[in-house]
Structure formats: C-alpha cells, structure tokens
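Just one protein chain is left out here, and the rest sit where they should.
Here is subunit A:
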Amino acid sequence: MAKIIVDDIELDVPPEYTLLQACEAAGAEIPRFCFHERLSIAGNCRMCLVEVKGGPPKPTASCAMNVRDLRPGPNGEPPVVLTKSPMVKKAREGVMEFLLINHPLDCPICDQGGECDLQDQAMAYGVDTSRYAENKRAVEDKYIGPLIKTSMTRCIQCTRCVRFTTEVAGVAELGAIGRGEDMEITTYLEAALSSELQGNVADLCPVGALTQRPYAFHARPWELVKTESVDVMDAVGSNIRVDTRGREVMRVLPRLNEDVNEEWISDKTRYIWDGLKTQRLDRAYVRVGGKLKPASWPEAFAAIAEKVKGVPGNRIGGLVGDLASVEETFALKSLLTALGSANIDCRQDGTKLDPSLGRASYLFNAGIAGIEQADALLIIGSDPRREASVLNSRIRKRWLQGNFPIGLIGEHVDLTYPYDYLGAGSDTLVDLVGSGTFAETLKNAQHPLILIGQGALSRPDGAAVLALAARLAVAVGAVKDGWNGFSVLHTAASRVGALDLGAVPGEGDLDAVAMTNPGGVDVLFALGADEIDIAPGAFVVYIGTHGDRGAHRADVILPGAAYTEKSGTYVNTEGRAQLANRAAFPPGEAREDWAVLRALSDVIGKRLPFDSLSELRAALYKGHPHLARIEHVVPADPAAVLALANAGGTPASAPFKAAVTEFYLTNPIARASAVMAECSALAHSRLAAAAE
C-alpha cells in the first residue's frame, strides 16, 4: 500500500492505482471522457487533470499516472494531489474550452441531450462563454451499421468506442483515421460492425456522436420511466433497465452487475424492443372451422373446458417455452398436476438435462464471474459468442489476461479469441477423457473450466455426452473443494428455473418430443412454446405474446404478457434467481400468464390455490426456497457431478451442432423485430461474402 494525500485527506491505496482511482477513493470527483474502468487507458481527453505537488509544475492527467510513480516529499512525506486548486480549476476550464471549440451546439436536436457527459461536465467544470469565433470543424457522418447512428461532428475523439470494439468485443473494426483536428472515427470502408455487443458503444460515447439508431428522435431521457429488470434473450440474465413512456417500451439499457453482465448487454437484449410492439396477441382466439376467430376470454375458456372434459390426465401435456418465468411455469405445472398429468417439459430443443440428476448437473457451476478465476477452458459443443455474447466477452477478458489455454470441441467458429480446435464431436471428447495434450493442460490447471453447450446435449445421446463431460471434469480435477468447473451453458432464459421446478416428465411420462409427435397427447398447453413443431392431432392451447410459430399451430390462443409486462423470476444459467419487473402493461386484453392459467383453472374446475402473485410466490418459495433468494446463487452440491461421472453410456459419433444458428432470431419477440431482421439479413450477407 502506498500513502497519498488527496486534498488534505491522507489515505492508503494500492500502488498500482491510478491517481484518478486514488482521488475517487478519497471521495474527490474527477471529470473524465476517455477514461473508462473496463477499457485500456488512453489519456487523450485531458479532462482529468489534477495538480501534483513535487511533480512537474504542470497539471497531470490523473488517469494515466500511477500512485507509485509519484515521488515523496523531501522528508519522506507522502505525495500530495490537489483536485480543487486554482490550477486544476483553470486547467479544466481550458480543456473544456478546447473540447467545445469544435463541438456543435446542437444539444436541442441531439439524442444524447439530457444524458450527455459533455453537457453535464461543461455545466460543472466549464466557463459560460467561448473565445472562439471561427467556424467549427465539420465531419462527415459514417455508416457503421444499422444499430449505431453517427453524428461525427460531435465526436471529441475519446476513442472509447475504438477501445471497446477492439478489447471487449474483440472485433478490430472501428478505428481513428487521420490525425489532429482531422481525426475521425470510422470502420474500414464504412462497413457495418459485426459484433453482437456493438450497441454498447452508444452507451460508452460521452457525447452524441454515437447514438442508438432505432431510438433516434424517439424520446428524451427525462420523460422516460425507468424500471430495473432482467433480460430474457439468453440464459445469462443480463441486468437491464427498461425505459418506458406511457405504455411503450422506448429502449433497453444495461444495468451494472459485476457478477453477471458487468455493464454490457448484447444487441439482441438492447434492440429487441420494437418487437414488443408488433405481431402482438392482444385478444383471445379460437379456431373455428380451421380459422382462428377472435373470441372473448369466457368463450376461449369455454372452448378449452369443453375439450379438456373427459380427457384422461395422461393424454394432456404441457410445454414450457424459452421465455417463461418461474411463476407461470409453476402455475402450469400445478394446473397439469391438478388435471392428473405429469406430461410437462421445458426442453423444447430436446436437451437431455434432467433435474433428477442433481442441480449441479445442469448449472453453470463455476459462475459467470468465476470465469475470471479459471486458468484453462474446454468448450464442448457451444458457440458462446452467439449463445451468450456477454459471457463470451467475459471469457475474452480472461483470455486477455494471459495464461488461459482454451480448447473447443464442436463447430469451428470465430469466438473473438484464439483456441485449440480439438475436434468436431463426441469422438474427440471420448479421446480427451483418456489422454491428450489438452487433457494434460486441464489437469495441470488449478481451476479448469468445462463449458458444455446445448449443442452437445440436445441430441438423442445427450445424456451420454453429459456423463462423459462430467467424467472428464472429474478426471482433470475440475470438481473439488472450492471449485466446480463443470458448467452447462444454457440458451433459454426459462430453462434453469423450469428445471429447478422439475418441469420435466417423470419415468414413463411424455417428454417434449413424444408430446408433439403425432398421436402424442390430446390436449397440449403450450406456454410460449415457439421453437418446436407440434404435429396435427392435438388440441393446442397457446399462451403467449406473439403471433409466431406456436400461435399459428394453436387451436385456442390466450394472450399473455411479455417479459417487460409482468413481474417474474428468471433463473440464469449459473442458478441466480433474478426478478424481472413490470415496466409496461400487456396490450389489449392480454394478461399476465400466471393469471391466465389461474382463471383457466377455475373454468376447468381445478381451481389453483392462489389468487394473487404473492400467494403464488408463497407457494412457490415453500417448495423451492432457493428461488426466494433473489440475486443470489445458491451453489449446487458437486456430488451430483461426481455421481454423473459414474453414469455409463457411450455417445454416438456425430459432430456437435451449434444450438444457436440465427443469433438475431432466437425467440418470438426477436422474430417480430424489424431491427433484428435487418441485423440478421446483414449477418447473412456477411456470411455469403465470406463464403465467396
């Protein structure tokens, strides 16, 4: 620890701290534009100047100087940093004046207005006039993709966006061309960015140079109501803030959570909101004579009650979709139990995870933040870049720190970091369990991480692959005291919560495939199940939000609420229960899904024992106390992995296929979004160009 005096406050800080960090530790506020905690230090905006006693007689950029670089006084006194001296004040005013020389005064038409760092800091640290009477520099706007709108005249060349795309997103596509006053930010030949995390550059931009194109001119930050929530586009459970105006969701922004998403979110999370407004199911429908006809709630319920009457329990089934919250899954499971059915499945993709094997067999046991502790990684049948973009950036962050060998079995994809390509399928995994250089690497590691993707598990021999992966994890010492590196990466937000509830068929009951096969069941309740084809024959009750695949097949449609329109618990891939809050109301006659199921149960004559969400939750928490621990991960017992390792089974030798092939179109909301469609088309054209 090094001693330092900041504005008469003496404190101990680690010597590798920058002056800026030391000043913040002392409670002093340092303005900055280019500095960002998660990016490399550039030191080019000069806004963070402070006065250093004993240093050179000029202000020092506090972001770019370490505490250990300061000299003590002549008698060994700690170095002194001043953040409120006249010199600092004058320096900040001077820097601000320079920054504003070329910055346009177009705040009234700028989307950043009201949440602009430059605006705020000009108010706090600037002067009220400019001595600059000459013309301002103008810069041509650049096209960098359908998601980010550029107004390059506003750019103050902090290069945060360049550093983000290069370091965090891992695509070296943005750059600063030219020099001096003529420096400009652009992509090579103005090609669209290819990153799944590019939306974050709009958040990082301290001015209005990079703003969100879909949100352009839609709203002002002060007229938006902010609701803290959780994302459901993937199983990471990124923390988000949903901004609404009236009933409309205007945008989605990330929320800081060091353990989950740091402060990044993927583009799908961020730009999905236009899909919440289109293709919505806003009233009930009943299929009459082969055509779906609008119906009232009582009519729809009556149609269902009539159909359910007399059907034996084992001919009724339920499917839980990928976006369902724990509460409605619980309600559906309760309803099916009341109807005497155990045919429920949350695994539309046919993955072979089974809660009866223990919770550790299907969680990302190492934890997302645990990736940073790992010192070797094996990826089995997964493409984390598409399946969990934010988690992939965490892997990349760990890789950047060095000494992080990564091996991959599965499809050969660009993950933004290099890896040893070990093989395509289960044969490689079988070999690896026995020996191999990468097995040695894993063995020598202190904290080896085995990441198993859904691509390896959603196949008929998935259980054998899972057991084999567990055997490998145990063999290389990935499961031990204080470390469980056996980690399953999910792709569906609802999956872990539903597995926690045991929403899978028991022995002899029908699973998702059996239920949807011809002659599977007579009545099928599909709770937002859009990723599976249901064979003709069954009477399908679809409870969901969008007129997507599931609704097209349905015989009765009950309109539900999307994730921004209800309060619901979601458990992410590491087993962290998080609460999504209601930011808006469902459209038209749509209601929250649990309430729909509760009302339906009454009509069927199997009234569910809860009349409010809090009663439902009380019942839920009674059976599953870990779900009440919101924002916490209740660690799973690693004994399950050890037991799994002893399970036999030899997988067939087939290559692992990626679980997510269309990153931008994985769920009904995304498929209803025009922005996602544009991104998808762009991704396809890029693939086609690469194939040529």
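As a convention for this text, a residue touches a chain if its C-beta (ideal position, glycine included) is under 8 Å from a C-beta of that chain, and two chains touch if they have at least 3 such contacts; residues count from 1.
The working rule: contacts and distances are computed from a predicted model.
Q: Determine which name in "Iron complex transport system ATP-binding protein", "NADH-quinone oxidoreductase subunit NuoE", "Alpha-D-ribose 1-methylphosphonate 5-phosphate C-P lyase" or "ABC transporter permease" the UniProt entry assigns to the undisplayed chain of the complex.
A: Not shown, but named in UniProt as "NADH-quinone oxidoreductase subunit NuoE".
Q: Of the residues A:51, A:111 or A:173, which one touches the chain left out of the display?
A: Looking across A:51, A:111 or A:173, the contact with the absent chain belongs to A:173.
Q: For the chain that's not shown, point to the residue among A:120, A:181 or A:223 touching it.
A: A:181
Q: By the contact definition given up top, give the residues of subunit A that touch the hidden chain.
A: 172-182, 184, 187-189
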